[in-house]
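The next block holds one structure in the form of structure tokens; read it before the comments.
A single protein chain has been removed from this complex, and every other one stays in its place.
Moving on to chain A:
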Amino acid sequence: MAERGAGDRGGFGRGFGRGRGDRGRGDRGRGGRRGGRRDEEEKWVPVTKLGRLVKEGKITSLEQIYLHSLPVKEHQIVDTLLGGRLKDEVMKIMPVQKQTRAGQRTRFKAFVVVGDSDGHVGLGVKCAKEVATAIRGAIILAKLSVVPVRRGFWGNKIGKPHTVPCKVTGKCGSVTVRLVPAPRGAGIVAARVPKKVLQFAGIEDVYTSSRGSTKTLGNFVKATFDCLMKTYGFLTPDLWLETRFSKSPFQEYTDLLAKPTKTILIENTERIEA
């Protein structure tokens, strides 16, 4: 198999230095003449199609992404759409060890929860050799896992929703967590660790009940997160109305780009819970 020897740089250097190639290291002002922006902060070059749509501003809220169950593969998407409302907090950094022939290898595992206290929450877990790397990686993973949280009422439907809409239960490992609607003013009745996740989700009042080995707090917090993911998966009578399906953003904007002169009527049938 032919391999590139030491002279391969010369090969590229030739293409680089000959003809039009020698302007390779010229100005990197990309798109300056074509209308693209190149601020120093906006160095995000989207890799996925969804990222490109978000960067252009064609998608304005996370709810459009959730409505069509599109996977979010770039954390900058969540950053752009939720912006400064998203807060993050490190719940725990713990060392995990692996036994090797040369002793023990210690890595750090970071648990980070992000949320805007208004219906969006994400949980990220990352192992890395250094603490700072683990924290940064966990923040990115948490942003990739942001989910919507449905809130409802305990009794009278007055004011804004403050509690979970129904009893939901989530499980991870041996830990099961059950969230029960609570009246206003009850507060979050939970252990310290899942209470943080529920605060970040924007739930104000809830009763919780847990079962299993809650000492494994990693599983405990993941069970709570799983529970919050299920709130929008629960069919309640007010969702009985048949859905009118709208076009996925990909399809909508593919048509838009194909015929730039035609105006597209965008039908928005997403139901945002009050």
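Note that in this section a residue touches a chain if its C-beta (ideal position, glycine included) is under 8 Å from a C-beta of that chain, and two chains touch if they have at least 3 such contacts; residues count from 1.
The rule is simple: contacts and distances are computed from a predicted model.
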| remark: Choosing from "Programmed cell death protein 2 C-terminal domain-containing protein", "AP complex subunit beta", "C1GALT1 specific chaperone 1" or "AP complex subunit sigma", the absent chain's UniProt record names it "Programmed cell death protein 2 C-terminal domain-containing protein"
| message | One chain is left out of this view; which of A:K92, A:K167 or A:R211 touches it in the full complex? | response | A:K92
| field | Omitted-chain contact residue, chosen from A:P71, A:G155, A:G185 or A:P237 | value | A:P71
| remark: Touching the unshown chain, chain A contributes residues 1-5, 7-12, 14-16, 18-21, 23-31, 33-36, 41, 43-50, 52, 55, 68-74, 79, 88-94, 96, 98, 107, 109, 124-128, 130, 132-133, 135-137, 139-141, 144-145, 147, 191-193, 213-219, 248, 250-251, 254, 257-258
